[in-house]
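Right, I'll just put the structure down here and ask away after.
Every protein chain of the complex appears in place save one, which is left out.
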Amino acid sequence: MTLATEVLAAAGQVGTGEKVVFFILAPLAVVGALGMVIARNAVHSALWLVLTMLSLGVFYIVQTGPFIGMVQIIVYTGAIMMLFLFVLMLVGRDASDSVIETLRGQKVAAIILGVGLAGLLGFGVYEATRGIVPVGLEGANAAGNVQGIAKLLFTKYVWVFEVTSALLITAAVGAMLLAHRERAAGERVGQVAMMKDRFRPGNYPGPKPGPGVFANSTSVATPAKLPDGTPAERSISPILPTRELTAAEIANKPTEGK
Amino acid sequence: MVATLINEQAEAVVYAPATGLLSYMWLLIAIPAVSALILLLAGKAANRWGHWLGVASVLASFVLGLTLFFQLRNLENRSVVENLYSFIPVGNLRVDFGLLFDPLAACFVLLITGVGFLIHLYATGYMAHDEGRRRFFGYFNLFIAAMLLLVLGNNYVMLYFGWEGVGLASYLLISFWYGRPAAATAGKKAFLMNRVGDAGLVLGIFLMFAWLGSTNYEVVFNNIGTLGSTTVLLIGLALLAGACGKSGQFPLQAWLPDAMEGPTPVSALIHAATMVTAGVYLIARSNPIFSENTTLQTVVVSVGAITLLLGCIIGTAKDDIKRVLAWSTVSQIGYMFLGVGLGGGAYALAIIHLLAHGFFKANMFLGAGSVMHGMNDQVDIRRFGGLYKYMRITWLTFMMGWLAIIGIPPLSGFFTKEPIIVAAFSRPGWTGWLFGLAALLGAGLTAFYMTRLFILTFHGPKRWTTAKEGLVDQHPHESPAVMTIPLILLALGSIVAGGLMVTSVPQWLEPVLGPETAEHPKIAHGALTALSLVLTVAGAGLAYALFRKGTALTPQPAGVLVTAARNNLYTDAFNEAVFEKPGNWLTRLLVFVDNKGVDGLVNGLAAAVGGGSGRLRRLQTGFVRSYALSMLVGGVLVLGAFLAVQLGWMG
Partner (left out) sequence: MGDTISFPHLDYAALWPMLILFGAACVGVLVEAFVPKAWRNTVQLVLSLLAMGAALVMVIKRAAAGVTAANAHTASDAISIDKAGLFLQGALLVLGIVSLLLIGERTLETGGPFVAQAAITVGSEADRRQAARESGATEVYPLALFALAGMLLFVTANDLLVMFVALEVFSLPLYLLCALARRKRLLSQEAAVKYFLLGAFASAFFLFGVAMVYGFANAVDFNSIHANISTSDKPFALLLIGLAMLAIGLLFKVAAVPFHVWTPDVYQGAPTPVTAFMAACTKAAAFGGLARVLYVGFDRSNWNFTPVLGVIAVLTMLVGAVLAVTQTDLKRLLAYSSVANAGYLLVGVLGGGAAGLSSMLFYLVAYGFAIIAAFALLTLVRDADGEATHLSRWAGLGRRSPFFASVFTFLLLAFAGLPLTSGFTAKFAVFGAAIGGGQTWLVLFGVLSSIILAFPYLRVIVMMWLSEPGDTTPSVSIPGALTSAALMVGVLVTLLLGVAPSSLLDLANNAASFVR
């Protein structure tokens, strides 16, 4: 850890390496942020965000904050975003979500205001920091980066640090409250009942057929065909958009016997 | 107490603490207040006896007021205060819940409870068949309590409490017959115009706080001389705005005639005798402030003169009996404003005119109510005529009111209006001529339109119909005794009050309003009296000649002046141009959208607010992203503003 701080503490000066890193990663971070907003697919958005977060993590490390950089990569990018992706994939992308803006002028206004805010902030910060030499990194990292954070957490911010646990408890209780459904004794379904239900008349107990991909077309959205030539509805996933089949796909394929 | 704050001046206002029976003066307010509470909360159980409780409570207050009045006469400085408790006692905000009983307050207490009692009594008959009678008496008692608080408070905050209270009661009473759309609209109009005035009063109070650190009459009056003249002018103008709103003075006069939509006893009590004179009370009470600044006095006098002429001219063209009386009220209060604006000895003149007016105007309003009662709620004077045969008492009492208001000696109006005209002529410089002539002209016009009203109603050919002759079935008849007795008493008051009060009351009021001053009118006193009498008789004679034979039942084509008068002298149009249009432009500016035209000041501003509200409401789309957008707008603006302030300061 001391090694890291020594290597990275470049008091007041911006080294060449840092510059190179910055000019490669900064555009990527911005592109990632823009991509997250623009992408239509939630999974893509999440992945763009990962790009931004990773870039930021590297920035932190370069700016002699190895702890926060690592936390950014491991916890945010590695754990939270991946969890988020899992959830997205489990829930499934809802194709009916409209991405068309119905409010007139909303997008234009949002873009103008966003750029305006960025401009104001950029101008202000530029004005304020022009010609100012950054100081204090050595002081903060004097006893080591992690030690410095630990000292703050266990002295000045110890009370607040404890209070954040309330936040976690609230979040857990809230998740339970909003998502957990308690089932009454009568509602609970056992294994036997489930099996009976599966084999009740009218239900289809076997595995579902695969789609008709490669048989008639190259799309997974093409249903397989039953022996009588009708499309098998069960063979395609319900979340896929239904598409109109081409004549070639509808046509019955001649078998060799004919 | 605040006595320590008083500057040691020769003329310092000092009030003695109340002792003995006088320390029970809070009962004056408490009795009607408790009665109002009982009436409003008791529910149906009180329906049978509720109205008698209302009458009894006001009578009790009157008796107590009379007793206290006699107590007060024996005191040396004739002013007592009683601090009930400290209301806001902290730091620079010091307000006591205190009462002040002095000659001015005593006059008003007697007027409010005395006339109030008679009108209450009358209302028991007038409202006998109304299912909301108990509620009506509850509001009525509430009004009495609030009005007493207004005149009895020993600081401006107490006055404001009463001020708001009477406003609320008046609003409730005007829209008492809420089933009529006109009543509801009139109620709203009254409320809003009063709020405009109230805002002025509140600002005046805050300004006193800011500059004098107190609103106690004692402190304010003793220290007003230490303030600069602009400061005094500002405080005075703010108070004047409040007074104009409450008293229906130019430019806030429009609500008062509309307020006649309420039951007639309400018109008599609130919009003729008591509440509308609160503005006069406010200015008379604040006489040290108004006397401090001559510009301020000129403004008050101008408001009075304009209003008195405005009221007269419009009054000549109105055909609704209550509206004519309402405009005449506006005009008579104009006289009072003229009086309080002239300052010096004229303060007391305004007060005696106010007291006399309380009698004869209440008398005439109740008379009008009695006519309407007998005529199936007809209000159009063109459809009366020859009623003296059917309602003798009403006719006679109304005649007394009529003779009093136009100023025929020896009835009360003569003794009280005449000195105001003289005082106006006594004003130094050319303005003395201006205001004097205005007052004189007003006297002639008053005689004209009041005579017109009287002749058209009680004399001339009959122009009403019975079931056989027309659509409306009318059987004129005299009202029951419970209504006529108050009429008779008030008529007696109209006859003698002026003569009795003309010297005694100014003396009585001397501790508050200062001594009488010798008048030096531009024209000799005797000549002036003769002139005004001639004008009065001429006006009355002209009216008699014109309307002796009755009048057409529909409006006739008329000259410019009459048409203008029928249209309230285009004041509504003026209001539209001055208040409504900018209101609309403001709305447009706010929401970039056009707004439809609406009529009248109140409707205009209300619609501007409503329209602006409706349009602003559209920004509330319900979409969270548009909310976020508006927050972003705010964010950019706040950030920009901070940076702008920064750059502006740093060059």
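By letter and in written order, the chains are A and B; residue numbering begins at 1 in each of them.
What we mean here is this: a contact is a pair of C-beta atoms (placed from the backbone, for glycine too) under 8 Å apart; a residue touches a chain by one contact, two chains touch by 3 or more.
Bear in mind that the values here come from a model prediction, so they are computed numbers and not experimental data.
Listed residues B:21, B:63, B:545 or B:645: the one in touch with the omitted chain is B:645. Across B:144, B:196 or B:233, the single residue that touches the chain missing here is B:196.
Residue A:121 is the one among A:74, A:121 or A:250 that touches the chain not shown. Considering the whole complex, the residue from B:168, B:500 or B:546 that touches the absent chain is B:168.
Among B:40, B:110 or B:500, only B:40 touches the chain that is left out of the view.
Mapped onto subunit B, the footprint of the missing chain covers residues 40-41, 43, 85-93, 157, 160-161, 164-165, 168, 171, 175, 178, 184, 187, 191-192, 195-196, 198-199, 202-203, 206-207, 209-210, 606, 609-610, 612-614, 616-617, 620, 622, 624, 627-628, 630-631, 633-635, 637-639, 641-643, 645-646, 649-650. Interface residues of subunit A with the unshown chain, by the touch rule above, are 121, 124-125, 127-129, 132, 136, 143-144, 147, 150-151, 154-160, 163-164, 166-167, 169-171, 173-174, 176-182.
As a working rule, only the chains that are shown with their structure count from here on.
Per-chain Cα centroids separate subunit A from subunit B by 71 Å.
If you check the complex, the residues on subunit A that touch subunit B are 103, 106, 109-110, 113-114, 116-117, 120-121, 123-124. Subunit B contributes residues 621, 623, 625-626, 629, 632-633, 635-636, 639-640, 643 to its touches with subunit A in the complex.
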